[in-house]
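Structure first, then comments.
One protein chain omitted, others in place.
Chain lettering (A and B) follows the sequence in which the chains are written, and residue indices restart at 1 in each chain.
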Amino acid sequence: MKILVAVKRVVDFNVKVRVKADQSGVDLANVKMSMNPFDEIAIEEAVRLKEAGIATEVVVISAGPTQCQETLRTALAIGADRAILAETDAELQPLAVAKILKAVCEKEQPQLLIMGKQAIDDDSNQTGQMAAALLGWPQATFASKVVIANGEASVTREVDGGLETIALTLPAVVTTDLRLNEPRYATLPNIMKAKKKPLDVQPVAGMGIDVAPRLKTLKVAEPPKRSGGIKVADVAALVAKLKNEAKVI
Amino acid sequence: MATYTPPLREMQFVIHEVLNAGDAFKKMPSYAEVDVDTINQIMEEAGKFAAGVVLPLNRIGDTEGCTRNEDSSVTTPKGFKEAYQLYCESGWAALACDPEYDGQGLPQLLNTVLYEMLNSTNQAWAMYPGLSHGAYECLHEHGTPEQKKTYLKKLVSGEWTGTMCLTEPHCGTDLGMLKSKAEPKGDGTYSITGTKIFISSGDHDMAENIVHLVLARLPDAPQGTKGISLFAVPKFKPNADGSVGEGNAVSCGALEHKMGIHGNSTCVMNFDGSIGTLVGEPNRGLNAMFVMMNAARLGVGMQSLGLTEVAYQNSAAYAKERLQMRSLKGPKEPTKAADPIIVHPDVRRMLLTQRAYAEGARAFTYWVAFMIDTELNHPDAKEREAAGELVTLLTPIIKAFITDNAFTATNEGMQVFGGHGYIAEWGMEQFVRDARINMLYEGTNTIQSLDLLGRKVLGDKGAKLRKFGKIVEDFIAKEKRTKGMSEFLEPLADIAEKVSKLTKEVGMKALLNKEVVGAAAVPYLRVVGHLVYSYMFARMAKVALEKQNSGDPFYSAKLSTARFYFAKLFHETAYQIRAARSGVDSLMEMDASLF
Partner (left out) sequence: MSTYIPPIRDMRFVLNELAGFQSIAQLPGYEESTPDLVEAIMDEAGKFAAEVLAPLNMQGDLQGCQCKDGVVTTADGFRDAYQLFVETGWNALPCDVAYGGQGQPTVLTAAVHEMWKSANLAFMLCPMLTLGAIEALRHHASEEIKNIYLPNMVEGKWTGTMNLTEPQAGSDLSQIRSKAVPQADGTYLITGTKIFITWGEHDMAENIVHLVLARLPDAPAGVKGISLFVVPKFLVNSDGSLGARNDLICASIEHKMGIHGSATAVMAYGEKVGATGYLVGEANKGLGYMFTMMNHARLNVGLEGVALAERAYQHALAYARERVQSVPAGDKSGVAKTIIHHADVRRMLMDMKSRTEAMRALLYWTAAQMDHANNNPDAAIRQSAQATVDFMIPVVKGWCTESSIEIASIGIQIHGGVGFIEETGASQYLRDARITTIYEGTTGIQGNDLIGRKLAKEKIGAGATAKALQQQIRVCVEELSKDKNLSIIAQQLGVALSDMETATEWMLENYDSNPQAAHAGAVSYLLLTGIVTGGWQMARAAQIAQRQIDAGSQDTFLQAKLATARYFAAHQLPKTMGYCSAITEGSDAVLSLDESLF
């Protein structure tokens, strides 16, 4: 069974992002970039499935500029077998990425498309769902456990109020949640091997896909600063404040 | 608790933009494949490991320390063993080792980067693999084919660790007084007897076997340092199939209770007729050991760089958060109770002192590590020789200059925290305590200074130093007309000339009175250290000037730090030169009884 893992290159989670002066977006110049942490979980899951003898090949894909090759090399160092970069300098929104993934899935014919439930930069939480719709595949989002057996995926999902387990026929789309696994640290021999693994660069321009943005960003602003807390005299005062000022109860 | 972000951008700047290491490696056959991307990816992953696995154990190691059990075995702090196993499984132990013994064959430069990170995050822990690597290098260079076969793969994988056993209760600096004995057994092995102290990582529970490299005397050995031989003494005797066999009468007699690096087991090791094999030639043990010591001295420099960097990171973060009093220029954050303390000039001075020492040390150590790679792998014999000479000259400076500076820097880091710096929970005072050992072990800084002035400089009548001087001169000549460089080149040229004069003066005086070397050595090393840093900061400034309009503020910050260095730290040379020139009388005139 072949698994396709989609990964996104995002601003590193340790970086405190700064909004550009013109509020058109976040300043990306000279900012450290890394793999989206949820996607790292997806890679880890795919590699574990391969190590368990369930998957035969793990292919990793990213869409974006040349620098995404670094992200793909990281995925190869964790244990993916080969990589595909759908290269473009254009801004890619979830729908565009979903279309690219559809095209690649049609060519690669994986049994499982797996990726993070969302990216930590735009928090859209859409790509997996859109790709499933475009492919006409079943989907399981927010996965905290994935079991593959008998041509079927049994996925436990984290939903409000508890855990839900659903069965999907393959091929299917799975998006990963935080508790699915703890990604490993890449080993040095694997980092060295990753260099030699195939990385296929395919220009998006040649794919015949319309990746033009459908959404327009009006402005990007810093979240309001948290104001200081106050001490309340007793429970009654607390309840009154929660009710009248915070309006949460 | 202290945090750590691997300073990848800073590291990449030195490796790619100052040293252009990737290009240079292309010319060295064994490193031809080590390109920029590979270097970056290894650094990135090493950083994740250091920050994610090693850092969380730093304070645990400090508070828990090591325990010696009733059966004389040693237990390391919670989590140390697991982290070490992951380290080995991840292949980091093998990074700079020979591929013939399953190593990755990567450059020393990358190993140096790895160790900077490990030392920033946990010096005490990093000493376990650090000493093993030293033992590997020693056996790789001087071991018999049999010893190599028995030990190298195990050391490369990290399954076994290594130690160096030099010091005895009555002899630390003066190894000529060494007493441990080695009796030939007649079967090619030796029975080793004696007590060694201050053995870092001497015993522990992190690996299945430990190979001790032990200095001892053969029965007919001449007195003094010319009668010392080196032996490999395993904790458990290895079986022919590579598995671990029976015990070898080596045990930890006690653990030391130390000021810092509590997580490392500093052992008294008792050898009671333990079986060992000779490494290298009889009576030439010190020469074999020196291979390890040079690497170890670079290693100690890296420990201090690591601590400087982590102290800087944490105090800078604190200075941006801690609100205390107003800026002299009026409130900067009027809505808050006070301004963050980074607005105060003296707080900035403390931060920049740490930062400049970190950046100077990084450029310096990476350059020397790169030179070691050149020495080992450059196809041109002349390049190899030239690099080797520089490494020899600069090693004592790495050890002493960086460790002295790191003590200052970690103290400044702690000072930024005010009273909180003194409280253990914040982690800052641990950096000071850990940094304090670096000025002592692997040859105290006095010994380094004597080595530099006595052996490395006066020993060849200044030849090696002049070669370094020529590099500096060429750089000045080349950049003289580069716009903006004069502010960096002027002090560099000035100190280069002063070092040359000072060397001649001390050299002449030393011909008449050998005590002059001892009296001048420590201030002399400080002065030459600043010559090296001036050169490094000038080289960094040159790159930064070229790119200062690139829109990346990194380069203007680089220039600011270089300017701070020349304005605030470099001036130390003025009085150190006077101290170095002041001669013997002010030290020796007073009768010893009057102290």
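What we mean here is this: a residue touches a chain if its C-beta (ideal position, glycine included) is under 8 Å from a C-beta of that chain, and two chains touch if they have at least 3 such contacts.
If you're wondering where the values come from, they're calculated on a predicted model, not measured in any experiment.
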item	value
For the chain not depicted, the shown chains it touches	B
Full-complex contact with the absent chain, from B:2, B:155, B:450 or B:531	B:450
Omitted-chain contact residue, chosen from B:149, B:179 or B:571	B:571
Residues from chain B at the interface with the omitted partner, ascending	167, 170-174, 176-177, 198, 256-260, 316, 319-320, 323-325, 328-329, 337-338, 341-352, 355, 407, 411, 414-415, 418-425, 429, 432-433, 436-437, 439-441, 444-446, 449-450, 454, 513-519, 521-522, 553-554, 556-557, 560-561, 563-564, 566-568, 571-575, 578-579, 582, 584, 586-595
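Going forward, only the chains that are shown with their structure count from here on.
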item	value
Touch list for chain B against partner chain A, complex	5, 8-9, 33, 37-38, 40-42, 44-45, 48-49, 52-53, 86, 89-92, 94-95, 104, 551-554
Contact set on chain A toward chain B in their complex	14, 29-30, 32, 69-70, 73-74, 77, 185-192, 194-195
